[in-house]
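All protein chains but one are shown in place.
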Amino acid sequence: MNKKKFAKFCLASILGIAAFTGVCSYDAGAGSGLHIINVSYDPTRELYESYNKIFKEHWKEKTGQDVEVIQSHGGSGKQALEVINGLQADVVTLALEYDIDAIESEGMIYDGWKEEFPDDSAPYTSTIVFLVRKGNPKNIQDWDDLIRDDVDVITPNPKTSGGARWNYLAAWAYAQKTYDNQETQMEEFIKKLYQNVLVLDSGARSATTSFVENGQGDVLIAWENEAFLSVQDAPENFEIIDPSISILAQPSVAVVDEVAESRGTEDISREYLNYLYSDDAQRIAAENYYRPVSQKILKEYGNVFDLTMELKTIDDFGGWQEVQQKHFASGGVFDRIYSN
Amino acid sequence: MKKNSKRVIPGFGLTMGVTITMLSIIVLIPLASLIIYSSELQLNEFIEIITAKRVLSSFYVSFVTALGASLINAVMGLILAWVLVRYEFPGKRIMDGMLELPFALPTAVAGISLTSLTADHGLIGSFFAKFGIKIAYTKLGITFALVFVGIPFVARAVQPVLEKLDGSYEEAARVMGAKSGLIFRRVILPELLPPLLTGTGLAFGRCLGEYGSVVFIAGNRPYETEITPLIIMSQLQEFDYKSATSIALVMLVVSFSILFLMNLMQARNSKRLRGGDV
Partner (left out) sequence: MEKRTESKIVKYFLIGISVLFLFVMLVLPLFVVVTEALKKGWQIYIESVTDSYTISALMLTLKATVIAVLCNTIFGICAAWAVTRFQFQWKKFLITLIDVPVTVSPIIAGLIYLLVFGKQSFLYPYLQKAGVQIVFAVPGIILATIFVTFPFVFRELLPVLESIGTDEEEAAALMGANGWTIFSKITFPHIKWALLYGIVLCTARAMGEFGAVSVLSGHLRGLTNTLPLHVEILFNEFQYVPAFAVSSILVLMAVILLIIRSIMEHKGKKEKA
């Protein structure tokens, strides 16, 4: 009952807290046996939920080990940034090559990751389509309908959402074709398009929510897989319109070498991504409305996907570094179309 | 008397030690790192970043909506405090207890439910849509969310002062024949002004930085409904730490200055209160 005792009491409680904190972090790390962390972007939740199940079986069969895959989902750019800041991801499965490049430039992923797995390390692809209200009341058929005065567009912000950069580039592809590479007219087109944007959400999923749940806008520029999901949920409310031209979106995957090495999970991480190319996994991708890269499986699902659409690739625009500089960096085209 | 109290009451070293240590670990060092990080920038670079047109208009949006919301809260908070202190009516305690709800409700949950309320098909939104007023996805919507966030601040600041306010001045004024409106303006309002300002200031500071509930309701269109915290978020997504920390620093300085002003006022206020106690 003296001053010392009180001091001790305080000291003890602070120490206790520190110890408790330490214990928490310890059991979080060691609690669950063999596990790998897959840091992914928003719309792949359903895909990886199914895929992780078959991968678990596959790994058990192959090595006899039980493995748990822990998922993290969020905006692609944000996820990449978190990995750079120390999120202990064994593999990343992001929306854009550019985001993985950013991790590479920190030295956490080795050069040449793009060649490590087949098809530019993109085991599934998608494209950009329009989701409209049932019956297509505004008669939206192609990109030029989106700049009509009576059409309200919903698309996420390409600055905060990796997926939205594909949306933007798909529109750019149309402009390029229509205006025959006349830059000023192309910019004018993009500007008009984004002037029609009613809600510029920060992520692809919140844009879908604005359109589907809160009933905003006439057309949602969406990833094909997202559009299919919405139609599947409410076929009486929505339909998909395929524009004449779009872009081949290639979500990339990579092993985060630095983390996998320090955790000793290189083999399993590599196998995790490799197995994405197996027939079973490709079928899962297709069932989640991603276009499988395996031609054989793609044909099996030929009645689902519109394979006649003209699809540009990112290389048609000079690669991500150039696109980023030109369009999305501060003062780029995207900033310009919003200034007055 | 005050001066030698330092020697009389024990515990200065211990309590001050704990205070400074925890303050340093939790607040000071992290905030300092922000300042250090942005001090790596040249001054002109810094100025260029924070005066970029898009950033400036986001300051404007944040400022206007936060100001609007805190003014609404100032008026409503005053009324709420008045009603809760001066009147008796059924359900009063429930009302009193509810005031802190915005503190306790996760901002994301608040944002989602406020959006679905005020969207064109929502309960409130459909009512206003008849008059051609859109709430969700406009500045109005942001203000709406911020009003929600700021509710407890003013009411809770005014309430204790109003409770302590001696009825004798009012009584005296009334006896001398002053009208209620005049009494309120001349006698009560001056007493309530300091806590009112403190509460409004705190609410304003909080609203300025609010993110979770606003992103859902804002629409996030650049130059129109894009708030400053969202700009910071988007700079981070572009791996642009410099811009993010610079803008964060500006916001930090603003909220710190508001708080400092408020604390000066509060000090004066508490002196007055103590004087009133005697």
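So that you can tell them apart, the chains are marked A and B in the order they are listed, and the count of residues begins at 1 in each.
Just so it is clear, a contact is a pair of C-beta atoms (placed from the backbone, for glycine too) under 8 Å apart; a residue touches a chain by one contact, two chains touch by 3 or more.
None of these values were measured; they are calculated from a predicted model.
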Item to check | Given B:V27, B:I47 or B:V64, the one touching the chain that is not displayed | outcome: B:V27
Checklist entry - Which listed residue (B:I47, B:V64 or B:L123) would be found touching the missing chain in the intact complex? => result B:L123
Checklist outcome for this item: Note that chain A touches the chain not displayed via residues 1-3, 5-6, 10, 13-14, 17, 20-22, 24-25, 28-29, 37, 39, 42, 45-46, 70-74, 82, 84-88, 106, 203, 205-206, 208-209, 212-213, 229, 233
Next on the checklist: By the contact criterion defined above, which parts of chain B meet the unshown chain? Give residue numbers in ascending order.
Outcome noted: 2-3, 5-6, 8-12, 14-16, 18-19, 22-23, 26-31, 33-34, 37, 76, 79-80, 82-84, 86-89, 91, 93-110, 112-114, 116-117, 123-124, 147-148, 151, 160, 174, 180, 202, 205-206, 208-212, 228-229, 232-233, 236, 241, 244-245, 248, 251-252, 255-256, 258-260, 263-264, 267, 270, 273-274, 277
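Here, only the chains that are shown with their structure count from here on.
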Item to check | CA centroid of chain A to CA centroid of chain B, Å | outcome: 36
Next on the checklist: Touching residues of chain B toward chain A in the complex: what are they?
Outcome noted: 10-11, 14, 18, 52-54, 115-116, 119-122, 136-137, 215-216, 219-223, 230, 233-234, 236-240, 243
Checklist entry - What residues of chain A sit close enough to touch chain B in their complex? => result 3, 6-7, 10, 14, 75, 77-78, 80-81, 84, 102, 157, 159-161, 197-202, 206, 210, 213-216, 328-330, 335, 338-339
